[in-house]
Structures are given as C-alpha cells and as structure tokens.
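Omission of a single protein chain aside, the complex is shown with its protein chains in their original locations.
Let's turn to subunit A:
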Amino acid sequence: MSFWEFTVDASYFIAAVLFIVGLKRMGSPRTAKSGIKWAGIGMVLATVVTLWHPAMEAGFFRYVLMLLAIGIGGAGAWYTGKKVEMTAMPQMVALYNGMGGGAAAAIALVEMYSGSAFHHGATVLTLAVVGALIGGVSFSGSLIAWAKLEGKMNKTIRLPGQQMINGGVALLTVILGIWIIASSGSAPVLVTIFFLLSLAFGVLLTNPIGGADMPVVISMYNAFTGLAVAFEGFVLGNAAMIIAGTVVGAAGTLLTLLMANGMNRSISNVLFAGFGVDDGAEAEGPEGEMKSVEAFDAAASFAYSDSLIIVPGYGLAVAQAQHKLWEFVQMLQKEHDVDVKFAIHPVAGRMPGHMNVLLAEAGVPYDLIFDLEEINAEFPNADAALVIGANDVVNPAARTDESSPIYGMPILDVDKARECYVVKRGKGTGFSGVQNALFFGDNTRMVFGDAKQVCTDLANGLKQI
C-alpha cells in the first residue's frame, strides 16, 4: 500500500467516524450545533484527500475541471442555502437531496460507459445498476417535489390509468437493468435508455402526490439517495461512501416511517393513493353556530389565566406571525405570570419538526415546546388553549368519527382545555377538506383574521389591560 493509498483510506475512516458521531450529536438539542460541525470537518477532510486518490489520472486540465465543478456547485448551494426562508426549508432540502441522487447516478453512468463497472463481477455490476436507478428516481422525483412545494407546479396531474403507466415504466426499467447486467459488456445505448427511464419513473411516481404528503416523499428520497450513494460506494470500493450512505439510508427510512405514522398513513398509501380522490360518501359536516370574539377579549382572558397552551400550525408561519406571537407570549409571561407552553403536532408545518425550526427562528426557547405525547395529558388542566393556523391536527373527529378521512390520526386535545381560542382566517375547511367540530364546541371561541394581525392585536390588547 502506497503512502497516498494509506492516507486516503485513513482519512475516509476518520470521516466515517466523524459522520456517525456528528449525526449522533444532532440527536439532542444541546449538542446538535457541534454535531453538524463534526460532520462538516469529516466532509472537508474526505474531499481534500480525494485530490490525491490513487484512481485519479494525472492531468492539469482534469484538476481544473474538478475544482471548477466544486466551485460552481458549492458557490450556488452556499448562496441559495444562506438566502432561503425558513418556511421554504423542506423544498430546499429536497433540492439538495435530488442533487446528491443525481451525482450518484452520474457516477454509475461514468462507471458503466467506461466499462469499469463490468470488471468486478456481477454483484458490483448489479449494485451499479440498482444505484443508478435509485439515484435517478431520487433526482427527478426530488426536483418534482421541490417544484410542487415551491408553487411552480400547482396542478396535481393524475393520468387515467396512472398506476398502469407507472407499473409499465417500472417493469421496462427493471427488464433493461437485468439486460445490462446479463450482457456484461458496456452498451452505451442501453445504459442511456435505462437512465432516462429511471428519470421518467421518478417524475411519474412523484407527480400524482399532493403537497400535504410531500414531506414523507422527500424523506423517502433522502433515504433513496443514501442507498444510491452506498451502492456506488461498493462500485468504487469507497468505504466512506458505503458507510455514510448506508447510515443515511437506514436513518432516512426510519424517519420516513415516523413521519407517515404521525399522519396515520402507510407509505404505500402515500405513494399509490391520492388523498380525497375517492370521496364517494361526502361526510356530514358538524352543524351549529361558531362563536366569535375580538382579539382584545381573548387577550384579556389569557391575561387572567394561570396556564395557556398554544398550538401553532403552518398557517402561523405562512402569515409570518411567529415573531409577533412570541412578543405577546413574553408579555404574558413577564407581566401576567402566565405559564405558557407550545404544543406541536408531529406533522405541524411541512415536515416533522419544521414548526420547531420556525418557532426557534422567532426566538422561542426549545424547552417551552412540547411533543404531542408530552403535552396531551395537560390540556384538561389548562385554563386556555390557543390554536393559530392549525386545523386538522386539532379536529376531535379524528378520535370519534370513523367515517372521517382523518379518523385515527393522533390529535392535540385542545377541546379538553377549559377554554379554547381558535385564530382562523375564514370559515373554510382544513388541508384535508374536513370540517372541524372543534369550531362549534361550547367552550370554543373563534378569533377571525390574519394570524399576524391577530397576534398584533393580542399584544396591543394586553397593553391596554
């Protein structure tokens, strides 16, 4: 083993350790900040020593190209990453993830076009082919997910016989893949068609999925890219890629399942059934009168409460009201001695934990924020609950009404609080199109208006007391 071979292998080993330690540290709020830095050091180390990788062919032009490509990709991502709004974070993660999948597919293509993937036996070749497929699907699928969440593709197109078309394309792709493996020689045309089919499959698979389910899909593609990276790691004999890719593949799979569980849906349900497509029996909406109050009256009621639990939803972030809300909460805490807690549903925001990021952005400390399991027992003892920009996650029908499309989804029991205030833009239904019985409850008061305006009014109301 030459000096550089040893240095590269040793650096990859250290990088793999740093990645695992970094991810572990990201699992706790206290150590999370250092976690990403550890992983970052590993990445820089691995990237720099790769310039001396033994498989590199010498050539000035080659190195110029390499550094130029790193510069273009890195600078573009740096700029967009610094600029992106926190509300747009899920689609940005999707975009970066798609790029990783595309890179894994590009590796596979180079290895197959050059024929080097065919020199190490059927197993390595199979991994190269499967990695190209997964990477390609992750690439095109993530781009569709990004476009949808970014609002660039508002229409959800479902072709007639969508499942048949998807199945057909999938079957064709697999047959071609097997053909490539069996032919055991580089056939550029076959490889190109195979890759284009895998891109098409990613588009077809993602296109019919609605925006509400997109976080699950993004997380799934994150796991896909991890696996594709691991498989191409086997092809290149690169241990750092194998380990990092596999760790992400497994972690991403678990994260995807956790997200789907939070929404009470299975992965196959997300992928192969559109929400509300077969709404044969239109559910009878709850009837009754909504009782509305002004923000000032709500503020007065909160000021004289001992405890308040706030349930923020994505609507809060869309209205950019989280800063005003936190201002109001600080006044309640300091001037009126109210015990304020935030309750976050697992699927609040656009991704699990997205709402936490949005609250953190406004300056809310994480020890005031509680999960569904931690907080649900506290609602019966709370003087008041305040729901802002959330709807389906507080709908009691999920507990009681078996005919409701959201039946069985765990919800936050705000209806059990002594008083419940709901801030809402208008009288419409939620994301799932289901009317909410909570709004008609005896102890529920509606505060109609834009979330940001209402939060401003709440704070002003408090000043007048």
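The definition used in the following text is that a residue touches a chain if its C-beta (ideal position, glycine included) is under 8 Å from a C-beta of that chain, and two chains touch if they have at least 3 such contacts; residues count from 1.
Everything that follows uses one rule, which is that contacts and distances are computed from a predicted model.
Undergrad: If you had to name the missing chain as UniProt does, which of "Multicomponent K+:H+ antiporter subunit G", "Protoheme IX farnesyltransferase", "proton-translocating NAD(P)(+) transhydrogenase" or "Zinc ABC transporter permease" would it be?
TA: Looking only at the record, the undisplayed chain corresponds to "proton-translocating NAD(P)(+) transhydrogenase".
Undergrad: Touching the hidden chain in the complete assembly: which of A:N97, A:S140 or A:T173 does that?
TA: A:N97
Undergrad: Taking the full complex into account, find the residue in A:T7, A:Q162 or A:T246 that is in contact with the omitted chain.
TA: With A:T7, A:Q162 or A:T246 as choices, the missing chain is touched by A:T246.
Undergrad: By the contact definition given up top, give the residues of subunit A that touch the hidden chain.
TA: 12, 15, 19-20, 22-24, 26-30, 32-33, 35-37, 39-40, 43, 46-47, 50-51, 53, 55-57, 62, 65-66, 69-74, 76-78, 80-82, 84, 86, 89-90, 92-93, 95-97, 99-100, 102-107, 109-111, 113-114, 116, 120-121, 123-124, 218-219, 222, 225-226, 229-230, 232-234, 236-252, 254-255, 258-259, 262, 344, 346, 349, 351-354, 356-357, 360-361, 363, 365-369, 371
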